[in-house]
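Right, one structure below, let's go through it.
With one protein chain held back, the other chains of the complex are shown just where they sit.
Moving on to chain A:
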């Protein structure tokens, strides 16, 4: 990242934090927006957010590290998240998850296979998301079809 880009990033993060200043307990909404706009929460973002919201860097870092959603590394090009909750396990989710992880490279370059615990689609499992879109009744073949454009 060039210095100019880094400065732009910090300016954007500060602007996001500023927009939420009037809300009660604004840290989670700010972090969500940073992830949405920039893909992840970088070290320099934590410092900028702490400064704008008048929190310590440790407080912001503590929140970022607590929640699964606030990733600190740039996201992969594509993401498949498979549910490992009990309801999905009852219809073979553990096997599907293990098998999909084992062949992530076959699905395309830069594909991340993640686990998730319950998407609220427990009667139509195994469930998962493919680039953020929810799918039910997943199988290896169905995942192949849904990720066809990645290869």
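Everything that follows uses one rule, which is that contacts are C-beta pairs under 8 Å (C-beta built on N, C-alpha and C of every residue); 3 or more make two chains touch, one makes a residue touch a chain; residues count from 1.
The rule is simple: contacts and distances are computed from a predicted model.
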Protein that the absent chain corresponds to, by UniProt name, given "Protein-methionine-sulfoxide reductase catalytic subunit MsrP", "Formate dehydrogenase", "ABC transporter substrate-binding protein" or "Peptide/nickel transport system permease protein": "Formate dehydrogenase"
Chain not shown: contacting residue from A:63, A:82 or A:143: A:63
Touch criterion as defined above, residue of A:28, A:57 or A:76 at the omitted chain: A:28
Omitted-chain contact residue, chosen from A:38, A:57, A:76 or A:134: A:134
For chain A, residues in touch with the removed chain: 23-29, 31-32, 59, 62-63, 66-70, 83-91, 116-125, 127, 132, 134-137
